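Structure first, commentary second.
Apart from one protein chain that is not included, each protein chain of the complex appears where it belongs.
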Amino acid sequence: MTPNLQVSLGRLQLRNPVMVAAGTFGYGVEYRDLVDLSQLGAIVTKSLTLTPRMGNPPPRVAETPAGMLNAIGLQNDGVDAFVVETLPRLRAYETPIIASVAGESVEEYVRVAAKLSRAEGVAALELNLSCPNQAHGGMEFGVSPELTAQVVAAVRQATPLPLIAKLTPNVGDIVPVAQAAVEAGAEVLCLINTVLGVAVDVRERRFRLATKVGGLSGPAIKPIAQYHLWRVHQALPEVPLVGVGGISSAEDALEYILLGAHAVQIGTANYVQPTLTLEVIEGIQRYLVDHGIDSLEAIRGVVQ
Amino acid sequence: MTPNLQVSLGRLQLRNPVMVAAGTFGYGVEYRDLVDLSQLGAIVTKSLTLTPRMGNPPPRVAETPAGMLNAIGLQNDGVDAFVVETLPRLRAYETPIIASVAGESVEEYVRVAAKLSRAEGVAALELNLSCPNQAHGGMEFGVSPELTAQVVAAVRQATPLPLIAKLTPNVGDIVPVAQAAVEAGAEVLCLINTVLGVAVDVRERRFRLATKVGGLSGPAIKPIAQYHLWRVHQALPEVPLVGVGGISSAEDALEYILLGAHAVQIGTANYVQPTLTLEVIEGIQRYLVDHGIDSLEAIRGVVQ
Amino acid sequence: MARYEVAATVVEHQRRAANQYELILHAPPIAQSAMPGQFVMVRPLRTHAPLWRRPYSILRANPDKGVISIFYSVQSTFTELLSLKPIGSTVQVLGPLGTCFQPVRAARRHILAAGGTGVPPLSFFAARLIPTLQPDEQVLILAGARRRDLLVGLDEFRALGAEVRVATDDGSRGYKGYVTDLLAQALEEPIPSAVYACGPNRMLKVVAELCLKHGVPCQVSLDAPMPCGIGVCLGCAVKVRLPDGGVWYKRACTEGPVFRAEEVVWE
Partner (left out) sequence: MARYEVAATVVEHQRRAANQYELILHAPPIAQSAMPGQFVMVRPLRTHAPLWRRPYSILRANPDKGVISIFYSVQSTFTELLSLKPIGSTVQVLGPLGTCFQPVRAARRHILAAGGTGVPPLSFFAARLIPTLQPDEQVLILAGARRRDLLVGLDEFRALGAEVRVATDDGSRGYKGYVTDLLAQALEEPIPSAVYACGPNRMLKVVAELCLKHGVPCQVSLDAPMPCGIGVCLGCAVKVRLPDGGVWYKRACTEGPVFRAEEVVWE
């Protein structure tokens, strides 16, 4: 009766295609009184760095029309604290834990990835390629096919875990970057991370973020994210894709699947509707039942 | 008492910085019963092509969160009909008419520009560099600094009128394109045109636009447009800039001015609030009065 | 063809059926010039999402009282917001917009065919048409809906003295089937008729074909996405045949929404 929502992302098997996006669900445990974590397809942690990071000064967030800008600056307790303190609590759930890996140099990515690979209970790594590259004046790694390939190849050497590359939309053409990531060893692509933007406070005559520039997320960017996802699916039809950007309903998630996504991530909308992930899972199920479809494969990528 | 809203865009003098964006205000005359056209800073016409164009099949528009996608496909009656039929009616107003020039080849841009330059009553030309380039598989001219320079330089040869280059945001870095346009002879830069996007109809399982891909506009893109404008202003502080993207209030317009814009254009929001242009002019005036500022120069670019 | 942008006060806001409301607005210039088939663009609040105004057919216009009304069903966020507007609050309304139904004076029977939410403009049309009829002219209303509870406004047609025939998809009231079936039957009756229709575009296509087959003049009010409603965005394109035989895109908001059926290129 209930349709099968299972999906495979390469070597990674998920009970359903609905994950939470990096940095928008804390480490996962923060939600456990509101969301039954064992229902989720997977939990992606906030991005982890080699050492604890304090993050950027406030204001770090600004609301924009149907979206928000953030410049959290990767505030986190560092990969060691995650492995020692948080991971054991997450292992209590059967849900796959995907650790998001951040770095400001290729070496940092590799060292974080290596530490996570030795820990018990990490199902896969997701490389956050929107991190500022210290060696290139703070430019995002993911804007360049070459840098993307470097990071992915280096981490590929350092981990036996399934490897997801999360791409940035701040490029003229995302396809060469996607190809570079896959050729360098990424088994799954996740797209998109936030879109660069600014916001101005007219009363105070200053930027609304202390860092001036931030990353735009939320419903506003859904058409942009879906455009990139669809183009990458057309160019690389064999690569499993994870769609992220502006999902705030089951319908939004289904749109991504129709465009070719194997799975989706919910980010900003978690803030607005903390129980949304479960609603989306239910809504996808209901759509399949209502339309007499028995698996997601039957509709994946039918909108081309 | 009332502050001075005059601005110069290079050789072009405007009574105030509020224009309407190409393609969102028809030829201008369509609004004359709703908006006193002689109050506007300038009217930018819908983009004109060498011959009449029927445009794309419907559906051509889709609403998105705080935005819309369009793929009108440059439906217009052609430059000759504009010069003969519409321009004489527009000359009745004292408002400068900026003709938007479109083309699918460098030659088409040049021929349209030449015809407009011979007509009476065109104050300036705005080059729509988001047009699909037939010789390069439909890629937008404005994604490449080289193609941008080609179009601008060729049109520069063909017209004595002030020349505005309107840039596309669908690039990794807009600054080299902006520089190329200025070096090739653009006196003013206008940014941004629409952001590429798609939308899906889950019920019908198809794209919501007949052309699949469309251009995203409206409040959703304001943070993106302001980011590009601010970066270009930082790179080319001497070049007058026209900001466009998501403006739907005087406050939005002032944000652009604070970031360095000399003038602004209102697009999508004209549909939602047909009298918005006049409200924005009034609102800017009120802001200056309330803050005891006597000209826009005093606040232009103060948010850096 | 003057158009007015009015901050209209909500005079009444009546729930007429489950999730269906009639909104009565004080908008004198619109009330004074509105014609049946025309519509208004409505903005209940200055929100960015939903972004667009929505078009609503004018259901009634009382020039003396300066009021118009629209009839809507709550479907999504926009109509949910609209339904929250209390009496005394204001709603931005732009109108009257678009073309209107034109009585075909040669016809003896005026058939008004409404599918789904197509009732409002035809109700207004009937109210204006019936008082002008010659003794040998009659009005026949054909109304279709999915279920009986979605049939609205029929009593008003009857009160005007019109004959009303009803179809529901599930047979819960009247004929079981489509309103176009009722039309096919009616067109078999040997009375010089004219048809005026409003409903989903796929219904209108069938209506147009039936009328063409029977040589009956037909006017249809088309549905299209309408970002602006005033002819500037070209988003509401409808493919039409030009007199010279060519095709072109017309704007449903200004050259429509009421088109002569034979002009439309149905796809």
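A, B and C are the chain letters, set down in written order, and residue numbers restart from 1 in every chain.
Going forward, a residue touches a chain if its C-beta (ideal position, glycine included) is under 8 Å from a C-beta of that chain, and two chains touch if they have at least 3 such contacts.
Worth saying up front: this structure is predicted, and the values here are computed from it rather than measured.
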item	value
Chain not shown, its touching partners among those shown	A, B, C
Which residue of A:Pro3, A:Pro17, A:Pro65 or A:Gly260 touches the chain not shown here	A:Pro65
Which of A:Leu34, A:Ala92 or A:Ala298 contacts the chain that the document leaves out	A:Leu34
Contact footprint on chain A, counting only the chain that is left out	23-26, 30-31, 33-34, 54-55, 57-68, 70, 72, 75, 218-220, 248, 268, 270-275
In chain C, positions touching the absent partner	45-49, 77, 80-81, 84-86
Missing-partner contacts on chain B, residue numbers	65-66, 219
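Just so we're on the same page, only the chains that are shown with their structure count from here on.
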item	value
Any chain in contact with chain B as well as chain C	A
Far-end chain from chain C, centres as C-alpha averages	A
Centroid distance [mean C-alpha coordinates] between chain B and chain A, Å	34
Sites on chain C at which at least two other chains make contact	48-49
Multi-partner residues of chain A (at least 2 other chains)	65-66, 219
